[in-house]
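Data first, discussion second: the structure below is written as structure tokens.
For this view, one protein chain was removed and the others were kept in their places.
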Amino acid sequence: MAMQTVAQSESKQINYLNWKTTVASWLLTYDHKRIGILYLISISLFFLLGGLAAALIRLELATPKGDLLTSDVYNKMFTIHGVLMIFFFLIPSIPAVFGNFVLPLMIGARDVAFPRLNLLSWYFFMAGAFLATVALLRGGIDTGWTFYTPYSSSFAKGEVSLAIMGVFLAGFSSIFTGINFLVTIHKMRAPGMTWFRLPLFVWAMYATSLIQVLGTPVVAITLLLVAIERSLRIGIFDPQLGGDPILYQHLFWFYSHPAVYIMILPGMGVISEVISAFSKKRVFGYHFVAFSSLAIAIIGFLVWGHHMFSSGQSIYAGLLFSFLSFLVAIPSAIKTFNWMTTIWKGRVHWEAPMVYALGFMGLFVIGGLTGLHLGALATNLHLTDTYFVVAHFHYVMVGGAIMAYLAALHYWWPKMTGRMYPQSWAKLSALLVFVGFNLTFFPQFILGYLGMPRRYHSYPEEWAALNLLSSAGASVLGFGYIIPVIYLVWSLKYGRIVTERNPWGARGLEWELVETPPDPHNFERTPIVTRPAYDYGHPEEPTGFVPKPRPVVVGGKDG
Amino acid sequence: MASYTTHHEEGHEHHLVPVRVYSWTLVALLVLLIVTVGAGFIPMPIWLGTVVALAIAMVKTYLVMAYFMHVKFSGKLIWLFAAAGFFWLVIMVIFAYADYITRPWEPVPGF
Partner (left out) sequence: MSVKEAKVLEREPAPTHIEHEGILGEQFETLDQQNNAYLIGMWAFIVQEVLFLGAIFAAYGIYRLKYLHEFTLAHKELDWVVGGLNTLVLLASSYTMARAVRAAMQNKHGRQMLYLTFTLLFASVFMFNKYIEYSKKYEHHLIPGRGYDAHTIVEHAEHKELLEPLPDGNYKLKLETEKIVTPEEFKQRTQLFLGFYFILTGLHGLHVLVGMTVIGVLVGRAYIDYKKRKPVADYMPVEMVGLYWHFVDIVWIFIYPLLYLIGR
């Protein structure tokens, strides 16, 4: 009883944020939620840096002449943009931030299976990021994010090997996260949380982790071989020394094509969560959506050769890869149609996460369908290395993955911070991102079709209007990304305080059984799950329950 | 089924493997070592030598994984993980080699 009085006088409830507050308690934490926050802060920084590089690129391309940046600096800019955005933002984005934060909550676990490995993965990430940043500061590199040989191994000046080691370390950070999540999903599910009761985000994370574990080591060793070739001049990839540059492309894309699915699959998982939560309906065709994640992960490994149609790869291998590339469209379409059917006849709530999710669907469909143009051998030869490719993968990776990332951020923000952001600003920024994005990248489809090659800092006058449009759109897009940064940071101090567990009225253990913000140990006891995910049809039945109340109740709203 | 209740099906039973299983595995591995060295010196076409050497290495790998690494005495999940790595490596090799092997068939070199 005495304790209860103390608790009431001190109104603040104990949660993972205020439990311990020293810097060391953050840097040495094994708590998956805190590690998620560490990742959130670090990748936001790289998103900012990569975004600045993108801004310079679009500024240069606003006019046909190369008047702002020299070609050399321009090359370094798009390399910085690519390396930072792909290896240090997109790949860790949803898995490392939201996977870490919500995955154990969703399956009713106290933590991931290997908390120390989890922290280690963040340190590997930071070490890799440090090396890459040093390489960029010491003059930068101009190989492009693909590090294509023999340019990267024999000719490129600058700290290529250092950047490669940075990517190598970040790769192992990704592998550790993958191993951790695989084991967590297999072994840490609460009693009653069967495979087909899992939220679809967990299925998506499982598929993502498979790719991380199966694919990343190959790119790690390949980049290591490039670094060895650079220092010892062994002709592994340089044809002048007897090597084979196409082998590099095979090994590189064996990972880097599935890596696209590392970026988009978790996004698809987020969209399943958000669409269902704001339509107040179970995801239509749960099993199909779940298995389509696995299908994308597996088929995604068999299509890498479509990046190499014009490289000198055998035409017969090209045929095979082209055919298999078309197969990936099937599970992706299954997902899209099932989301649409989920919304259909649902009670749609137009909250900010939902607006972002709808933006994802629009942009992802365009990105996915233009992928078919590139997967077809004949059209690919016309479109290879043009802005059509640039537009296509930005539609998938920015329009898809980053939209989903923002949807996730807005969806779980109240749970993570205990604060609510201003809805109207959030919806406005979602709209700005959608409009700005289309304005930036849709003209690039046309430019690419007209034959404008990528990776040049100047271009003929005839493409000036479309490029100007694209650069104008980029500035709108930039505003769309800056506004959330401002109001989210603002909300940390001034936003409406959220104390209820379930501000969205969503289903799932992380909303129904976990405090806002979560307790350091997530659940008082391991919960028991009794209902499938998204059981909106039975609002009176909770998804699960925590077996026994604690003997002494302290603090909080149940105090 | 809760994951806690299925541990025994999926996982690793804490039963001890008799010592003779380990000893016979070692003996088999050593015999195969002698066979693989011997096969290296029997005159045969190089491609056949490669196939034989790879086949013996795979048998040895099976023995090590099945008995020393206890895959044979473990659940399906372990078996699946043990197979997954090699299976994916085979996928990589088949698809990459598909390019190299079919290149000579192209109507014009560098088609």
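First chain written, first letter: the chains are A and B, and each begins at residue 1.
Everything that follows uses one rule, which is that a contact is a pair of C-beta atoms (placed from the backbone, for glycine too) under 8 Å apart; a residue touches a chain by one contact, two chains touch by 3 or more.
Not measured: the values here are computed from a predicted model.
The hidden chain makes contact, of the residues A:94, A:109 or A:328, with A:109. Only one of the listed residues, A:57, A:106 or A:220, touches the absent chain: A:220. Not every partner is drawn; the one left out touches chain B at residues 3-4, 7-8, 10-12, 14, 16-17, 19, 22-23, 25-26, 29-30, 33, 36-37, 39-41, 45-46, 49-50, 53-54, 56-57, 60-61, 64-65, 67-69, 74, 77-78, 81-82, 84-86, 88-89, 92-93, 96-97, 100. Residues of chain A in touch with the missing chain: 3, 6-7, 10, 14, 19, 109-115, 117, 175, 178-180, 182-183, 186-188, 213-218, 220-222, 225, 228, 232-236, 241-244, 247, 251, 254, 521, 526, 550-552, 554-555.
Note that only the chains that are shown with their structure count from here on.
As a whole-number value, the distance joining the C-alpha centres of chain A and chain B reads 35 Å.
Residues 186-194, 214, 218, 246-247, 250-251, 254, 301-302, 304-305, 312-317, 320-321 of chain A are the ones that touch chain B when the two sit in their complex. Those residues of chain B that touch chain A in the shared complex are 1-5, 10, 77, 84-85, 88, 91-92, 95-96, 98-103, 105-106, 110-111.
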